[in-house]
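Starting off with a structure, shown below.
With one protein chain removed, the remaining protein chains of the complex are shown where they sit.
What follows is subunit A.
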Amino acid sequence: MGHENDQKSNRGAEKQRKWSKIILLARTVRKTLKRHREQTLWVRIAACLDYAAVDYFFIYFSVFITSQAFCLNILWNTRGLRSQLKDSVPVTGLCPQAGPYGVQDSLRRGFSSVKNELLPSHPLELSEKNFQLNQDKMNFNTLRNIQGLHAPLKLQMEYRAARQIQRLPFLPSSNLALDTLRGTDDTIGFEDILNDPVLSEVMGDPHIMTEYKLGVL
């Protein structure tokens, strides 16, 4: 009887220790994920695995995956639309006022100053740059409020698939599938009349662009 009780209590204590370890590990996983928020999925998994004890591998691996999925999709919107909004004019390369030859281009961009680099030059510049993204955000929010979370999730999956249908990196793509999904395939706006990328006079160097795309550069 005592022996059974001892065994039970032993098992109970073991269970408690296991659970406390799991809870502690979940906490460290969360901290790691927060620190590596901007990295890709595999980097995050690798960082989390550093904390895993080899003997508890299976239990804790499943904890990693589920906690990652939970944190990523619901707690922090790391790949969501808000993180893609641009809140400043991007600085390309090391020399912000650089023209195509890498030297300061005073004729086109004026004298270089901190204000020039950070602030937009026209009140509409930022709102136009982010316009499509903001429209999508608004539409997805409305859809979520009306139909539930499943509707924007499914649509966003289709958007991601459609966005991957592109020609080679230095050629202009028609984005027909994306346009059809958005409903802009039967509207004409200024983005179709002015500065059509098909008619642009400059093109990136094909070799450099493909190497950059493939990650070889």
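Of note:
Methods note: a residue touches a chain if its C-beta (ideal position, glycine included) is under 8 Å from a C-beta of that chain, and two chains touch if they have at least 3 such contacts; residues count from 1.
Note that in this section contacts and distances are computed from a predicted model.
Not every chain of the complex appears here, and the one that does not is recorded in UniProt as "Proteasome subunit beta", selected from "Trafficking protein particle complex subunit", "Proteasome subunit beta", "Defective in cullin neddylation protein" or "Nicotinamide-nucleotide adenylyltransferase". Contacts to the hidden chain, counted on subunit A, fall at residues 90, 92-95, 98, 100-102, 107-111, 116, 120-125, 127-128, 131, 172-173, 186-197, 200, 204-205, 208-209, 212, 217.
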